[in-house]
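Report on one structure; see the data block that follows.
With one protein chain held back, the other chains of the complex are shown just where they sit.
Our next item is chain A:
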Amino acid sequence: MENKQTPLGHIGFSIFAWIVGLLIFFPIFWMVLTSFKTELEAVSIPPSFISFDWTLENYAEVQARSDYFRFAMNSVILSVGSTLVGLLFAVPCAWAMAFNPTKRTKDALLWMLSTKMMPPVGVLVPIYLVFRDWGLLDTRFGLIMVLFLMNLPIMVWMLYTYFKEIPSDILEAARMDGATLPKEIIFVLLPMAVPGIASTMLLNIILAWNEAFWTLNLTTADAAPLTAFIASYSSPEGLFWSKLSAASTLAVAPILIIGWFSQKQLVRGLTFGAVK
């Protein structure tokens, strides 16, 4: 299709995109800025923008009070672990739905997605009881299972969309050459779907990293990730914004950096198949 956009329209569109981008970025910017203020400056009205006494005392306090690296390590283990376990199930599932669809495949896909619509608090007590009886409370294994099951529908959907774009003739040719089913998936399908799998992994790592309901409710100390670390800095009585901002900045920094470096794959993964 020919691009009929005028130069003026192009500039207008760019400005609009920049405004939207800045609006989205502003809360993160403000959080980082607040983390360098004193508690009094953090709540002063009107708020000070740049001209305040920059301080690192909040970071020092957060470091002194909490073992950041233990929380961060748990976040890494939980998000990467749940994503890898998820892939083990999502790849065969998406393969079956993409290349061997049945009459009910669409329904099954929709049903899987519908499980995401239930508010998690509705199943908190049953899951808590199961975790208690199986000794999974405050264990990384238990949490990996929950996070993996929670994100499985999204993984299947994303991979299914990817696999649908791969011509089934290639897989058929592999089969004609005598490839068994595991070989077909591992040596033919997966190499072609690497970008899709990469973006699925990235998105799931981000989702698991940010998950703050189950990670708060099923952990106490040993398996608590960065969400619990942040939650410990909100105070019912007393000023806490700058310390909370410092904790939040430390918590989002790793995922922000990963996201920054992999934004190309992420955007590609999210828009794949959407624009033709």
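To be clear about the criterion, contacts are C-beta pairs under 8 Å (C-beta built on N, C-alpha and C of every residue); 3 or more make two chains touch, one makes a residue touch a chain; residues count from 1.
Just so it is clear, contacts and distances are computed from a predicted model.
Only one chain is not pictured, and the protein name UniProt records for it, out of "Deoxyribose-phosphate aldolase", "Heme exporter protein CcmB", "Copper resistance protein B" or "Sugar ABC transporter substrate-binding protein", is "Sugar ABC transporter substrate-binding protein". Residue-wise, the contact with the chain that is not shown comes from A:Ser234, picked out of A:Thr115, A:Ser234 or A:Gln263.
Among the residues A:Leu33, A:Ala98 or A:Leu137, only A:Leu137 touches the chain that is left out of the figure. Although one chain is not drawn, its touching partners on chain A can still be listed: residues 39-40, 43-45, 65, 124-125, 128-129, 132, 137-138, 216-217, 220-221, 224, 228, 231-240.
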